[in-house]
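Entry: chain A
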Amino acid sequence: MSVIRRRDLICTGLALAAAPTLLPRRARAARKFKIALSNSYIGNKWRIEMENLFKSALLMEPFASEIEGSWFNSGNDVSKQSQQFSNLIAERVDAIVLNAASPTGLNGIIKQATDRGILVVSFDNVVTAPSALKVNTDQFAFGRMGAEFVAKKIGGKGNVIMVTGVAGTHVDLDRNKGAESVWAEHPDIKVVSRYTGMWDSATAERNTAAALPSLPPIDGIWCQGGTDGVLKAFIAAGRKLPPTAGEAENGFRKFLSGYMGHQVDGISIGQPPFLSVISLELARRVLKGDYPKKDITIPFPYVTSETVKTGETVFPDLPDSFFADFTDAGPHATVKICVDAALDGKACAGRLAVDLPAA
Partner candidate 1 sequence: MNDASPRDDAASLEAVSVSKSFGGVRALSEASLRAFPGEVHALVGENGAGKSTLIKLLGGRLRADSGVIRLRGAAVALKTPDAAHRLGCWTVFQELTLLPAMSVAENLLLRREPRGAFGLTSQRRLIAAAEALFARFGIREIDPGALVEDLPLADRQVIEIVRALSHDPDILLLDEPTSALMERETAWLFGEVRRLRDAGRTIVFTSHRWHEIAAIADRITVFRGGRDVGSFTTLDEDEAVTLMTGQRVETLYPPRPTAPASAPALTVEGLAGGRLVSASFSLRRGEILGIGGLAGHGHRELFLMLFGAMARKAGRILREGREIRPRSPRQAIQAGIALVPEDRKTEGLLLPLSVGDNLTLAVLGRESRFGVLRRRRLRSLAAAMVARLKVRMPAITSPVAALSGGNQQKILLGRWLLADCAVLLFYDVTRGVDVATKHEIYELMTALAGAGRAILYYSSDAEELAHLAHRVLVLREGQIAAELPAESLTAERIVAAAMREPAAA
Partner candidate 2 sequence: MTPPRRAPLSQALARHLGLALVATLLVIAVIVYAALYLVTQGRLPGGFELTASVNNTMPLALAALARAIVALTRGLDLSIGGIIDLSNALAALYLGTNAASMIVASALILLAGAGLGLINGALVAYGRLQPILVTLATLAIFQGLAIRVLPQPGGAVPESYTALLVNTGAPYALIYVLALMLLWTVLRRSQAGIALLAIGNDEAAAAANGIDPVATKLVAYTLSGLIAAGAGLFLAASATAGDATTGNGYTLTSIVAVVLGGVSLFGGRGSGIGAILGAFVTTMIVNILFFAHIDPLYQSFYEGAFLVIAVVLAEGIGRLVRRRRVQT
């Protein structure tokens, strides 16, 4: 941050003030686009990785030469994020990439931004404002994918538990609905317990430990987040580890690849932190005029016990809470980025290629 950036801002500001602002956007193609990330909560690993990836993207081509980026966190405080948003409008940024504190709470200020010609790209906790572009995954599909995996592994019959997420959010609701739609297809599968893990390993472990004593043998686990915590509670209770569908925590993936004598048969599906990079790319291309203004849904990156690969999709030296899906893998990968970007926001070697779905 500091001096240089501020001086840049001053210069741009003065230039803007001096230049007739009514010039069409194309005429100003020589200058960099100003794109800001407005993030709400920054208190968990996922968000930190998400923001690190955004920062690293800004350091890599083509973004480094085309974009002047900035980022802001407001915590889970809608009014603060709204106030920051209005300050971004005042700063006359070209686009705002948004992970919102509330799907609806910012709709009013978003409309003000888009009315002024500012592009708003919302991801992860997407907003309902119609004028904002949305980049997300299909959370219903998340729920289904995991549940289908578990159903198949246990032969469509048995006791499963559901460890849900933060109540009152779209993500939680949709994931649960997805899972329920699968259970409905398998009458012999019984959901014997359902409790929240708050997408947090410690909470999931605590709540699982509390629930287990009263539960019959469990044949399958469906978990939205904090999966490694759930498994740790099973181990502590001396239970055998059943087929598990869970999130992309490194800790869970360690179990998938065989961890301290425990091998779990499971699937790890991640809400990818690189949504921020895809949103940035979408903003860049829309501003440049070579991509239509449309919402994007990207497929979930996932691995199973069979496909998990050390150093690529699981990292034995990194903490359990690290989200191992910071990069996509495979031939159809949307974003491929190095681990340093996720850890420290550093630039990776070479250009950053983001493969948006065909326009």
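How these were chosen: all candidates are chains of the complex that A comes from, given by their letters.
Operating definition for what follows: contacts are C-beta pairs under 8 Å (C-beta built on N, C-alpha and C of every residue); 3 or more make two chains touch, one makes a residue touch a chain; residues count from 1.
Owing to the predicted nature of the structure, the values given are computational and were not obtained by experimental measurement.
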For chain A, the touching partner in this complex, picked from 1 or 2, is candidate 2
Which chain A residues qualify as touching candidate 2 in the complex? 1, 5-6, 9-10, 13-14, 16-17, 39, 42, 70-73, 75-80, 82-84, 86-87, 89-91, 101-109, 111-112, 128, 167-170, 173
